[in-house]
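Everything below concerns the one structure shown next.
With one protein chain withheld, the remaining protein chains of the complex are depicted in position.
Which chain is which? They are A and B, in the order written, and residues in each are numbered from 1.
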Amino acid sequence: MFGKRFTRLCLAILLATSFMAGCSSMASEEDTLRVGVAFPVSGSLAKIGQACTNGIEIAKDIVNERPHAKKIELVKVDIPDVTSAVNEVNRLITMENVKTIVGAYGSPLAMAASEITERNKVILWEVAATDPRLTGRGYRYVFRPNPNASSYGPASIEFLEKVVSPKLGKKPSQLRIALLHEDGDFGHGVSKATRKAAQKAGMPIIGELKYNAKTTNDMTSIILQLKKWNPDVLDVVQYNNDAQLFLKQAKQLGYVPKVIIANGAGQSTDNFGDAFGKDADGVLDTSSAMLLNTHALTPEARQINEEFFKRFQKKFGKKPDLIAKVAFSSAYILFNEVLQKTGTTDPEKVRQQALSLDLPIGSTPVGWGIHFDQNGQNTRAQMTVMQWQNGKLLAVYPEKFALTKPIYIPLPKWNERK
Amino acid sequence: MDIFLQLLISGILLGGVYVLVSIGLTLVFGVMKIVNFAHGDFLMLGMFGAFFLYQLFGLNPYLSLLIVTPALFILGLIIYKTIVGRTISRPHVVQIFSFIGLSVAFQNMALVLFSADFRSINHPVSTKVIHMGPIHISFPSFIAFIVAGIITILLFIFLYYTYTGKAIRAAAQDRFAATLMGVSIQKIYALTFGIGIGILGIAGSLMVPIYSVYPTVGEQFVLIAFVVVVLGGLGSLPGAVVGGLLIGLIETMSSYFIAPSMKQLVYFCVFILILILRPNGLFGKEGAAEEALE
Partner (left out) sequence: MMQRLVNSKGKRNGLVGILLLLVLPLLFQDQAFILDTMILMALWGFVACSWNIVGGYGGLLSLGHAAFFGIGAYTSTILFVDYWVSPWIGMIVGALLAGLFGLFIGIVTLRLHGPFFSLCTIAVTEVLMIIAINWQEVTHGSAGIPVPYRPGFINMVFDNRVTYFYLALGLLAIVYFLSLWLNRSHFGYYLVGLRENEQAALALGINGVKVRLIAMTISSALTAVGGTFYAQYVGIVEPFHEFSFHLSAQIALMAIIGGIGTAGGPIFGAILITLLGTLLRATLGGAHGGIQALVYGLLLVIVVLFIPQGIVPWFKQVVAKRKKGVVHV
């Protein structure tokens, strides 16, 4: 019953485990600061995972090239799905002896990774995931400089209230909003908060449509539904391919609301601008700031903002995405404001230093300040409303960040453009 | 009423795209009885081909069709010779998983070579519209629809009025009898596979003005292609046409009248029902589903 096959099975397991035991590298903690970098750089999340990793690289380069810098060494792993996230984070902690990890972008990836980091008392420095629950569990070692999903809505609504309403000559209670979003956790999370904020401001939400970004090949029915509802404002949460399909088909069907305001993701990438050129002009996007009035930033932030764009173009041969800048800003805070000050990646010291940070709004290239609450969420993750103008994503609100005034409120009919 | 008409037109046009994507699959599935899970990824390669020809040489996608199609045809032949040919008389397990492996390989090869960016061609034709009263007809979708029809007719003529075409149909009906009749199965299968993939070259070029191109774009279409093929009936050209149009209509209508998030549910349920009640599909031969797969 057990026989040879079974024995061979056990031998195989033994071999496997001893092999893995060999796959370790113990670097001395003294000379370099080893920081894990865990993002999905393959699979369907690859574009953003790679952008994040690239942004973090630049942060490392800048910090390492400063005189008297304690060198930071990045240990990169690929976590395309939850199982590999668990596996790789474990590997980083036990085999690579890493005590601080920057990750993870995908919310389920971040949630799974944080389970492990928290249990092992290792720092997880999140740069992009937006699930509010990540910093809602009272975990001590999770830090998230970027805003979570509930920040987008209020920022968009404020902009609509303060800027759009007057421009359209309507009272906020007359501004009819429709929500269109992809059905993933980002779409849901942002829309939920938007709805709440709209209710508080007295703005009516006249309808909500959701769809699956990966499998929607035609948005005619959605556009026809929107035509019927005829909202003043269309608030969208879309990923890349659907953002492009939507705008394309909206143009073909001759549909344009007075205002299109997006929430990061699809409308924040260079792909969007490249795909539409001038047709993208006027589309608003609430997120962390891409191109903003750098005089609103602290001098240091201004300087590294410039350096970031220059170096990114030089090292990777293309312009950076917003998400790369977000990851850069997050990582820079970790590398410069925390690690250089503590001189070690020891989680307790990192935690203390992170909690002690009190940087005003405008201290990072994306406009955030830094002040973590007890759960690790940055409470000064300032949102910026931007607008596509001439192929660039420019900040238009709040005033001090604005590079320019918003145009095209209301948006012109498609055949009246140019 | 206007809305209904617009939905109808858009649904049919979407169906046209689906027909284009599915014709190759029904041919391959119907003749060779293999499930090509990499079908969507060949489409992706075709789309990238057309995209890069546009970006690097400014070649209009409707012209690059003439380059991408033979390129994919040859790719199909190569893949057949190296991989698919070896799976023919093997158990389904081998076929299915070699295609899955191929799919993973293609997607990641595209990821490594072309990066994960979502690209669109910024050509005026992408948003060109034909106006018929209150109805807007997307020009690129319209072209895709017309070409789908032309391809179907051409393929039909090929299969029914040429010797090679008849050989292909013979191989589909009964592999061994065909061999006895002097048909070289390996050659016919290679040709069929090549044609099936070549058609994806046409589809890819025509779809580039409509959809964004990225390494995993195949996933958007592959399952639908299978639904269409099963709905229409394995190996049946009219089936692929009717199936494609039907699915396009069902998708658009249910998206509007039920909810956009539910449209997939609707056509998958249709799919499952067809499999249970009439696995041979609308136009398939009786017993094809049971006996077919030897």
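Assume a contact is a pair of C-beta atoms (placed from the backbone, for glycine too) under 8 Å apart; a residue touches a chain by one contact, two chains touch by 3 or more.
Because the structure is predicted, anything quoted here is derived from the model rather than measured.
Q: Which displayed chains make contact with the chain that has been left out?
A: A, B
Q: Could you tell which one of A:Val86, A:Ile205, A:Leu355 or A:Ile407 touches the chain left off the display?
A: With A:Val86, A:Ile205, A:Leu355 or A:Ile407 as choices, the missing chain is touched by A:Val86.
Q: For a quick check of understanding: of A:Val35, A:Val77 or A:Ile101, which residue touches the chain that isn't displayed?
A: A:Val77
Q: Quick one: say which of B:Leu5, B:Ile150, B:Leu180 or B:Ile272 touches the chain that got left out.
A: That would be B:Ile272, which touches the missing chain.
Q: Tell me, which residues in chain B touch the chain that this view leaves out?
A: Contact residues on chain B toward the absent chain are 29, 33-35, 83, 86-87, 90-94, 96-98, 100-109, 111-112, 116, 215, 223, 226-227, 230, 261-262, 264-265, 268-269, 271-272, 275-276, 279, 289-290, 292-293.
Q: At which residues does chain A meet the chain that is not included here?
A: 1-14, 16-17, 19-21, 23, 37, 41-43, 46, 49-50, 75-78, 80-84, 86-88, 90-91, 93-95, 107-108, 111-112, 115-116, 118-120, 131, 133, 137, 183-185, 187-189, 212
The working rule: only the chains that are shown with their structure count from here on.
Q: From the mean C-alpha coordinate of chain A to that of chain B, what's the distance rounded to whole Å?
A: Roughly 36 Å separates the two chain centres.
Q: Looking at the complex, which residues from chain A come into contact with chain B?
A: The touching residues are 42-44, 46-47, 50, 183, 209-212, 214-222, 224-225, 227-228, 240-241, 244-245, 248-249, 251-254, 269, 271, 274-277, 279.
Q: Can you tell me which positions in chain B touch chain A when the two form their complex?
A: Chain B residues touching chain A: 3, 6-7, 10-11, 14, 17, 108, 111, 115-120, 122, 126-129, 136, 138, 210-212, 214-217, 219-221, 223-224, 248, 251-253, 255-256, 259-261, 263-264.
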